[in-house]
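Here it is, the structure in full.
Here the complex is missing a single protein chain, while all its other protein chains stay put.
By letter and in written order, the chains are A and B; residue numbering begins at 1 in each of them.
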Amino acid sequence: MSVEKLRNTPPLVVCITNDVVKDITANGMIALGASPIMSGEKSEAESLMKAAGGLLVNIGTADMKKKDLMHEMIKAANNYNVPVVIDPVGYAASEFRKNLVDELIQSHDIALIKGNAGEIFALAGGTGSSRGVDSTEKTETSEIGEMCFNKLNIPVLVTGETDSFVSGEGTVTMRNGHKMLENITGSGCLLGAVVSAFIAVEDTLQQAVINAVSYFNLCAESAVAELKAPAPGSFRTTLIDHLYLNDDTIFNGQKVFSDAE
Amino acid sequence: MSVEKLRNTPPLVVCITNDVVKDITANGMIALGASPIMSGEKSEAESLMKAAGGLLVNIGTADMKKKDLMHEMIKAANNYNVPVVIDPVGYAASEFRKNLVDELIQSHDIALIKGNAGEIFALAGGTGSSRGVDSTEKTETSEIGEMCFNKLNIPVLVTGETDSFVSGEGTVTMRNGHKMLENITGSGCLLGAVVSAFIAVEDTLQQAVINAVSYFNLCAESAVAELKAPAPGSFRTTLIDHLYLNDDTIFNGQKVFSDAE
Partner (left out) sequence: MSVEKLRNTPPLVVCITNDVVKDITANGMIALGASPIMSGEKSEAESLMKAAGGLLVNIGTADMKKKDLMHEMIKAANNYNVPVVIDPVGYAASEFRKNLVDELIQSHDIALIKGNAGEIFALAGGTGSSRGVDSTEKTETSEIGEMCFNKLNIPVLVTGETDSFVSGEGTVTMRNGHKMLENITGSGCLLGAVVSAFIAVEDTLQQAVINAVSYFNLCAESAVAELKAPAPGSFRTTLIDHLYLNDDTIFNGQKVFSDAE
């Protein structure tokens, strides 16, 4: 009853995210049933965190000013025990992004790192290029996630054709979704916000990640199924529709595999 | 002939608005027939206000730099007699937003304040929480509007399930619209811009507000009527379509009630 719970008590999720995806992030979250709020002013950190159920920090299009904002927001989140999700967009694309993410991770308590295979591979110390903000899957997302978790000891969600969640409880791999998600900007960024929303209402981090990823990906599947000629413009519109129209019954199609299986 | 007039002489409306809604604001305004322009540079204030028919200032995602920008833009607008609409998004969400709005209102001439019930309730000095940027309707929008007008003596538009406009000429309540508007981000922000556009072409503020709110809400109704399964992605797309496709004949469905009735 994951989605129902979320809709009954909509979590306020503060989304510090990049300039390209603010629209799809806000619309996707509202369609889901969550309550997103965005801010560009660090003096708002305390007021917002007092009321928040989650904080998403997505470092795409960051600059020096947003770096300050991110530190202040995460500091306040830590003070109020608000779980923090970090999305290291384009981690390997510049020294600035790399240093920013490394600093945020070292300075604060992070509940979850969520990135695509290329980003998490680089974050785990892998060498090889993460081209632009896109992912190149060199190895399985589960392996990449394990490399990263072993290095940083922070739970990690690695997205790709399959999605893997690695934490102290082992590795869980999820096999829903559709490749059309790669053809719109911000689908991964929106997923980061969706995960934050589920963390605010689920009992455990693992359950939250599994349900968030599954719900999101199953909505992508049901959206594509509705389109005659799947294409990114209408897919984006329909994905937002399906985040709103679906409910917990969609979890019947969930494909989740843990270590043991 | 309100919409026809607007389309015949498209008003240039400077929109200083939040980062989340710039896309829907620009697209909605162009669909309507207005000419929006956005700016992030305070030295542009004079050039822009010389040519402008309206200025919208929406304080969502504001920061210290945008605070300066807003002051400069409104100062220039006042110099050139350009009517200023303020949308105090998330007024009660932080001290920063509260202080910013209070300062803007005290320092300059404001033609209209436009906000949702929660925001205007807080602005009127009501205590109670405005959660995130969403509204909680505690009392009728007309009562909230009257509280606010009595306190600030600035005409006010309060949006909600019903919308109320309160000015020195009394209270007008409008009963069009559709709750699907709450499921997309920026519908209220776009309405603020639409009101600015109508102010630029109508003879009186009251006529402008009534026609702007009615046209916008009637377009929402006609958009929903076209959808098989109303959902926020397709509703947003269709709302923009209907702002463009409709004309003055839609006012036949207008539901407006003044004090006296």
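Miscellaneous remarks
Everything that follows uses one rule, which is that a residue touches a chain if its C-beta (ideal position, glycine included) is under 8 Å from a C-beta of that chain, and two chains touch if they have at least 3 such contacts.
Fair warning: this is a prediction, and the values are worked out from it, not measured in the lab.
Of the listed positions A:43, A:185, A:207 or A:254, the one in contact with the omitted chain in the full complex is A:185. In the full complex, subunit B touches the hidden chain at residues 12, 19, 22-23, 26-27, 30-31, 35-41, 43-44, 47-48, 51, 65, 236-242, 244-245.
Contacts to the hidden chain, counted on subunit A, fall at residues 18-21, 23-24, 60-64, 66, 90, 93-97, 129, 131-134, 183-186, 229, 231-234, 236-237.
Following the convention adopted for this analysis, only the chains that are shown with their structure count from here on.
With centres defined as mean CA coordinates, subunit B is found 32 Å away from subunit A.
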